[in-house]
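The structure that follows is given in the form of structure tokens.
Every protein chain except one is present and positioned as in the full complex.
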Amino acid sequence: MANLLLELALAIGAAGTLLAVVRLVKGPRAASRAVALDVLTLITMPMMAAYGLYAGRQIYLDVALVYGILSFLGVTALARYADRGV
Amino acid sequence: MKQIISIIAIVTIGFVLWQLVPIAMPSGFGAVTHHYVADGLKDNGGSNLVTSIVVNYRGFDTLGEVTVLFLSVSGAAFVLRRRSGLEVQEPVPASEIVQTGARMLFAPIVVFGAYIFVHGHLTPGGGFQGGAVIASGVLLLLLANRDRALPHGLLSWVESLSGFGFVLAGLAGLIVAGSFLANKGVLPLGQWNRLVSAGVIPIIYILIGLKVGSELSVLLDVMVHAAGDEEAN
Amino acid sequence: MVHHIVGAVFVLIGALFLFLGALGIVRMPDLYNRMQTGTKATTLGNVLTMLGLGIMHPAWLLKLTLIALFVLFTNPISSHALARAAHRVGVPMTPLTVKDTLKDKKPVVKEAEV
Partner (left out) sequence: MNIVTWLNLVDLLVCLVVIISAIGAAVHRNLLAATVFAGVVSLAISFLFLRLAAPDVAMTEAAIGAGLSTVIFLIAVRRTEEVEGKDQ
């Protein structure tokens, strides 16, 4: 039961990924695409953690942790690009 | 036109790779693979088989990879060296939130990178990943303030000494156990799944992590400070 | 056994919030509104999912809390920097905008396509 609910949550998350990709493809400017990248990262991170629990391996959390720590760098760098800061 | 050609190329390559899948993925394992899987953990005392293969059985490859990274950073530094007397457009300073965030997050990011390469023989990750995370921390500092000067002398010393240490560890294996980068007999293997275990593997991973981290930091610094052609005009 | 179900329900609600955040960035009319949903809803979904996973498996709670904390720390930094830079380079707002407090701040630098 709990595993089925986890699978369902993963499927909902994956559907959300596809929606964010719609914005990624459409997004009129790079800034909108950066927002889509941000959302994609924030969806994938809990998906990784949930899949780690589903597979029963704690080490998968380390990958989610790496994303949690480093994912904001890309968007920040794009913002600093607009400021001519890189 | 160019886009159509690209799409056709992608589809063709995808089709060819799809056809190659059964050839590239043999159903069974070879003798070497069997040896790695069966004896890898016993030989090296680490709990991460991938680490045993990367650092011990294929340690020479890793040494080569680190050297390739060093060469590429040297090449980038040579090509993009700072040219003086050019007009560079002044950047808008980063807001206080970004600067404070960079100051606060730098230490946790570096500690996390160190955690990754110190635990390389127990959990996924290792020298290269940890070094990349540390370089990301340096990148955050550079994003907050482009003009921040990195301690180049320290970085080059760390880089050179860790490369030297890697070769020394390999030579120790050659002297004691008879093959370059051998693990058995150089240091005690210790207790399984402990932080201090697996012989020289953690030491080599720490050295790789320091080397990769300093190299990537220097690369970022060189790229951020290089005056490109756009600004030169 | 019951904590498994409770945690899974939390995870499901979190996933729903993540989905709604993704739906929001597709439906919203301009960049600033997209950032509203794209950061707030997904941050909530993230924290809820981590909480649910922690209820399901209390031994992992430390690492999950660490992930949630890092998301709570880093996400505002990046979205703030992006919003500030976007306003500075003059990313257009939707015609439905009622009030722009920073309207008199003229764009300082013009970037072609950010």
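Going by the order they are written in, the chains are A, B and C; count residues from 1 in each one.
Here is the rule we go by: a contact is a pair of C-beta atoms (placed from the backbone, for glycine too) under 8 Å apart; a residue touches a chain by one contact, two chains touch by 3 or more.
Keep in mind the model is a prediction, meaning the values are calculated, not measured.
Novice: Consider the whole complex, including the chain that is not shown, and state which of B:63, B:155 or B:220 touches that chain.
Specialist: B:220
Novice: Quick one: say which of B:98, B:118 or B:139 touches the chain that got left out.
Specialist: Considering the complete complex, B:139 is the one touching the chain left out.
Novice: Against the chain that's been left off, what residues of chain B make contact? List them.
Specialist: The missing chain touches chain B at positions 3, 6-7, 10, 48, 50-51, 80, 116, 124-126, 128-130, 132-133, 135-136, 139, 143, 216, 219-220, 223-224, 226, 228-230.
Novice: What does the interface between chain A and the hidden chain look like in terms of residue numbers?
Specialist: On the side of chain A, residues 4, 7-8, 10-11, 13-15, 17-18, 21, 24-25, 27, 30, 33-34, 36-37, 40-41, 44, 47-48, 51-52, 54-55, 57, 59-60, 62-63, 66-67, 70-71, 73-74, 77-78, 81, 84, 86 touch the unshown chain.
Quick note on the criterion: only the chains that are shown with their structure count from here on.
Novice: Have a look at A-C versus A-B and report the one with more C-beta pairs in contact.
Specialist: Per the contact counts, A-C leads.
Novice: Report the inter-chain centroid distance for chain B and chain C in whole angstrom, where each centroid is the mean of the CA atoms.
Specialist: Computed from C-alpha means, the inter-chain centre distance equals 31 Å.
Novice: Distance between chain A and chain C based on Cα centroids, please, to the nearest Å.
Specialist: Computed value for the inter-centroid distance: 10 Å.
Novice: Can you tell me which residues of chain A touch two or more of the remaining chains?
Specialist: Within chain A, the residues that touch at least two other chains are 62, 65, 69, 73, 76, 80, 83-84.
Novice: Where in chain B do residues touch two or more of the other chains?
Specialist: Chain B, residues with two or more chain partners: 92, 94, 98, 105, 108.
Novice: Considering only the defined contacts, which chain C positions touch chain A in the complex?
Specialist: Listed in rising order, the residues are 4-5, 7-9, 11-12, 14-16, 18-19, 21-23, 25-26, 31, 34-35, 38-39, 42-43, 45-46, 49-50, 53, 56-57, 59-60, 63-64, 66-67, 70-71, 74-75, 77-79, 81-82, 84-86, 88-89, 91, 109, 111, 113-114.
Novice: Which of the residues in chain B come into contact with chain C in the complex?
Specialist: Touch list, chain B to chain C: 92, 94-95, 97-98, 101, 104-105, 108.
Novice: What residues of chain A sit close enough to touch chain B in their complex?
Specialist: 59, 62-63, 65-66, 69-70, 73, 76-77, 80, 83-86
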